[in-house]
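Missing here: one protein chain of the complex. Every other protein chain is in place.
For chain A:
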């Protein structure tokens, strides 16, 4: 009996697996609908004011964790995001807000964060908070950050998420932009999302 059972079990499990992966091919980025909680935070803006998702309500929000001393990943990501937003149909360009959350509050003062963020466009908002609040926020989005030992000059590396979390106009987590997507692909996804939730 067991000899006949094995192929059956294998077939069922293969069917179950393919069922999990079927469909949902309309996005280039990773679809995270239903996997993550909606956008919620209370952080400090570059002017020292409290910033919450309400300040950018109705916009598509791109949440990205990084730090301004980041040698390559952060500037590249932010540049790519700017390019992708600039490729959007003109109607949508003002509908995308990038939230750059620094996980290095010790070095990233509001002034420093402000000038860094504005370098990457008008719709980039620099945000940070004390470490415990940052820990809570990153935990909510199932990511983390860590610090290396400082070198002789006091410089240290920070490990952080390399992905961008995309929230739709109502604040629902929708997409995860993994490294490796082209500007065109990101732009198409953002346009798709912008058009879908406006109608």
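Keep this in mind: contacts are C-beta pairs under 8 Å (C-beta built on N, C-alpha and C of every residue); 3 or more make two chains touch, one makes a residue touch a chain; residues count from 1.
Going forward, contacts and distances are computed from a predicted model.
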Protein that the absent chain corresponds to, by UniProt name, given "Nickel-dependent superoxide dismutase", "Sugar ABC transporter permease", "Putative membrane protein" or "Anti-sigma factor antagonist": "Putative membrane protein"
Residue touching the undisplayed chain, where the options are A:49, A:76, A:115 or A:159: A:159
Sole contact to the chain not displayed, among A:60, A:176 or A:193: A:176
Those residues of chain A which, in the complete complex, touch the missing chain: 2, 5-6, 9-10, 13, 17, 20-21, 30, 32, 34-36, 65, 138-139, 142-148, 157-163, 176, 178-179
